[in-house]
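Only a single protein chain was left out; the remaining protein chains are all shown in position.
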Amino acid sequence: MFESMFENVREKCPLIHNITNYVTVNDCANILIACGASPIMADDKDEVEDITTICAGLHINIGTLNRHSIASMLIAGKRANKLHHPVVLDPVGAGASKLRTDTAMQLLEDIDFTVIRGNISEIKTLAFGRGTTKGVDADVADKVTEENLDEIITFAKTFAKKTGAVITVTGAIDVVSDGRSTYCIRNGHPMMSSVSGTGCQLSAMVAAFITSNPNHALEAAAAAVSAMGLAGEIAHERLSEMDGNVTYRNYIIDAIYNMTPEQLGKGARYEVR
Amino acid sequence: MFESMFENVREKCPLIHNITNYVTVNDCANILIACGASPIMADDKDEVEDITTICAGLHINIGTLNRHSIASMLIAGKRANKLHHPVVLDPVGAGASKLRTDTAMQLLEDIDFTVIRGNISEIKTLAFGRGTTKGVDADVADKVTEENLDEIITFAKTFAKKTGAVITVTGAIDVVSDGRSTYCIRNGHPMMSSVSGTGCQLSAMVAAFITSNPNHALEAAAAAVSAMGLAGEIAHERLSEMDGNVTYRNYIIDAIYNMTPEQLGKGARYEVR
Partner (left out) sequence: MFESMFENVREKCPLIHNITNYVTVNDCANILIACGASPIMADDKDEVEDITTICAGLHINIGTLNRHSIASMLIAGKRANKLHHPVVLDPVGAGASKLRTDTAMQLLEDIDFTVIRGNISEIKTLAFGRGTTKGVDADVADKVTEENLDEIITFAKTFAKKTGAVITVTGAIDVVSDGRSTYCIRNGHPMMSSVSGTGCQLSAMVAAFITSNPNHALEAAAAAVSAMGLAGEIAHERLSEMDGNVTYRNYIIDAIYNMTPEQLGKGARYEVR
């Protein structure tokens, strides 16, 4: 299943519109190319409608939001909805400031998202309108573990039903749910949290996967999550003793570039609940 | 010829003012240093005149333009013209939105550019006022090939005469024309299109080359194009089986850093028509 999801990205080379932060934007562009898609970044309100229109999917990331980009997110999101283009929301740091929480809530209200991807603290903030995000990382009290996995699954299912979006909670175990089925994905490596922007990169890649697999948002999002985790595993094996988090970042994107759909099919570790 | 063009960059270490996008800006800064220049990025209208004045050349890239940076581009460009500083335009994504096309046209009208560098779709958009850009990549129907090379050369010559700028169309074969002579450059590697921002990096480097070689804009631009392509070849040879597009990006800039003028002289593959 994941294999064909990935094959479709490589075949269709979808053009993805990204309104994203200036911290990890270059990595988002390069990982989109690495997985087979084509990125365009544009965040001015005078052009986002045009750009969304020529693209096949939209990725909204609130990482370094400001009043101008927020307006553009709303315009682009509504346009994408009208065109029935898939839209991904990455609510980076929701819970860390009133502006981020309010913006995330407003985006949720005005736009139908196909997938929402964040860490558990960010997604809880969206679900409950308030949060305990530690900056842009998940709160320690909040991590996904084997112990609270059932609880997180229930939470994700409920929030997916409420929003109509595929809820993607990433962490030590990734949980991807459309309210009916839930993928629990166990790919990845703990060192991925030492790289700035692996979450942003994944959100961009999710946009490419769901755009290339219409009517399979759940499986496509799960495939992207698994691919990112598998890339983290492959990249980690390459590291020599002196390599650190930046070389690791480079190797992760390299691993996506070289990954075959077959490799993803074999390397994916997940269960459906 | 290319050899001495490159030597002059290394000798003069020109300070280059960049008003560019936030996606590939870091790579632009590092490749400018790698080739021997010194970069400064500044895009606020309250300082661009000052910055252009202390610099020796200007690089304008519309990659993530907005109303503020557009105003700054116009101010900086006019100031550079007044000071007789060379100016490069990279019309990223012209044709992809009305804002980009209109901005590119307005820049063309208000500023005398020394060099305009883009893919064939972007340059056609500038020439005809409309285009079929596929996001930030050239339209497939539009690629430069041996079959349409004569036609592209004629197009570039005509547009160079009209604008007074050296027209630099990059692709599988690069065409650099001042309306009289045209360089057809066959350096490079197809994998360069898998790296976000090789075009932006090249535009920045063109600014360094033409700034260091006054009255030789055609040869200097051609030398920069050839150097970038040669770096793509050298970097590609270094790649191991697990390396992908991000390591390739790093190796390309590394190759510029280590390239000697002699190496460029020997490695350049071009004809003048």
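Think of it as A and B in the order they're written, each chain with its own count starting at 1.
The rule is simple: a residue touches a chain if its C-beta (ideal position, glycine included) is under 8 Å from a C-beta of that chain, and two chains touch if they have at least 3 such contacts.
Values in this document were obtained by computation on a predicted structure and should not be read as measured data.
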{"item": "Contact partner of the left-out chain, one of A:I16, A:V136 or A:A217", "value": "A:V136"}
{"item": "Touch criterion as defined above, residue of A:I54, A:I75 or A:L99 at the omitted chain", "value": "A:L99"}
{"item": "Candidate in contact with the missing chain, chosen from B:F2, B:Y22 or B:Y183", "value": "B:Y22"}
{"item": "Touching residue (missing chain; options B:E47, B:D110, B:E151 or B:E262)", "value": "B:E47"}
{"item": "In chain A, positions touching the absent partner", "value": "21-24, 26-27, 63-67, 93, 96-100, 134-137, 194-197, 241-247, 249-250"}
{"item": "Sites on chain B contacted by the missing partner chain, in the whole complex", "value": "15, 22, 25-27, 29-30, 33-34, 38-44, 46-47, 50-51, 54-55, 68, 234, 238, 249-251, 253-258"}
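Here, only the chains that are shown with their structure count from here on.
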{"item": "Angle of rotation relating chain A to chain B [CA atoms, steps of 5 degrees]", "value": "120"}
